[in-house]
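Removed from the display is one protein chain of the complex; every other protein chain stays in position.
After this line comes subunit A, so read on.
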Amino acid sequence: MTITGEIRSSKRRSGPPRLKITSLEVLCGILVLALLFQSRLVDLLDVPKLRTASTVFVAICVQAMPFLVLGVLISGAIAAFVPASALRRLLPSKTALAVPVAGVAGIALPGCECASVPVARRLMQQGVAPAVALTFLLAAPAVNPIVLVSTAVAFNDAPMMVVARFVGSLLTAMVMGWLWVRFGKMEWIAERALARMADHTGRSKWAVFAESSRHDLVDAGGFLVLGGLFAAVFKTFVPTAWMQTLGGQIVLGVIVMAFLAVILALCSEADAFVAVAFSALPLLPRLVFLVVGPAVDVKLIALQAGAFGKSFAFRFAPATFVVAILCAVVSGVVLL
């Protein structure tokens, strides 16, 4: 599978200069309005719940931005310095075999899920089979050393949790890769995701690197903010106090924790500390929380919809959700 086609940005000539409202004027307008109504805005948010939500929103954005920047830099570096042929040589030619390789390669990207989306898209643009890139996308945020160490610190009473998380997440990523090989359709992925950037000829590699990174950052940044907004609202307004009463109802516990992982959209480096706090629940539902979280959550769905298109995200996210629960349960039953 290679790239569908190289789409060059069509350069429209603008007509004679006219007074036209562009995004630049809109931006200035918004900034002026925001400054004028600042005190009104602050008063409006002076409700405990809204204050909490706005703090959580800023916290999620601030926490995720450095990792998104890391992701777009790697993505830009791949675009500029790694020729498509090198990637092809690196990976087994048979996609089904390349999938596990990509899963294990996820260990090498020390970041949370925000970093892996732009990298996975860039891999696709460089001609890596989508199944392989998607496996990498799912594996990287869940199996890298930082996440495993923080899980070990959080669950120092139950060291098998680290192994179970590693196996469950890797399994999820590989199963999704193989499912894509079998059932995936190229047309689900938005064309713009696979289109290469405009012509690079005549520009230095560093210029390509900077421009690709900037382009990816602008593309993904808004979706990251959208995901953070959803997560902040859910986190603040969905009550969780009743969850401690679930106790021994294991099936219900698994389902509830899986949904909670999706709506809380925690950073995969921190989710273990939250999972350990649900001490009234047995380990299995908490493992499901740890395996589902880095694979599907509202922040990630927003980023995927931005990178690969809605029609992709609305198929991929639910499928991943189900697969992640199943893989976590299998891994938990065997290992815990």
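The criterion applied here is as follows: a residue touches a chain if its C-beta (ideal position, glycine included) is under 8 Å from a C-beta of that chain, and two chains touch if they have at least 3 such contacts; residues count from 1.
Keep this in mind: contacts and distances are computed from a predicted model.
*Asks:* Of the options "Ferredoxin--NADP reductase", "CobQ/CobB/MinD/ParA nucleotide binding domain-containing protein", "TIGR03943 family protein" or "ATP synthase gamma chain", which is the UniProt protein name for the chain that has been left out of view?
*Replies:* Missing chain, UniProt protein name: "TIGR03943 family protein".
*Asks:* So which of A:W180, A:F223, A:F289 or A:F312 would be touching the chain we can't see?
*Replies:* For the chain that is not drawn, the touching residue is A:F223.
*Asks:* Determine which one of A:V163, A:A210, A:I250 or A:L336 touches the chain that has been left out.
*Replies:* A:A210
*Asks:* In the whole complex, not just what's shown, which of A:V69, A:A102 or A:V181 touches the removed chain?
*Replies:* Of these options, the touching residue for the absent chain is A:V69.
*Asks:* Can you list where subunit A touches the absent chain?
*Replies:* With respect to the unshown chain, the touching residues of subunit A are 9, 11-14, 22-24, 26-27, 30, 34-35, 38, 41-42, 45, 48-49, 51-52, 54-63, 65-66, 68-69, 73, 150, 154, 156-157, 192, 207, 210-211, 213-214, 217-219, 221-223, 225-226, 228-229, 231-232, 235, 239-244, 264-267, 269-271, 273-274, 276-279, 306.
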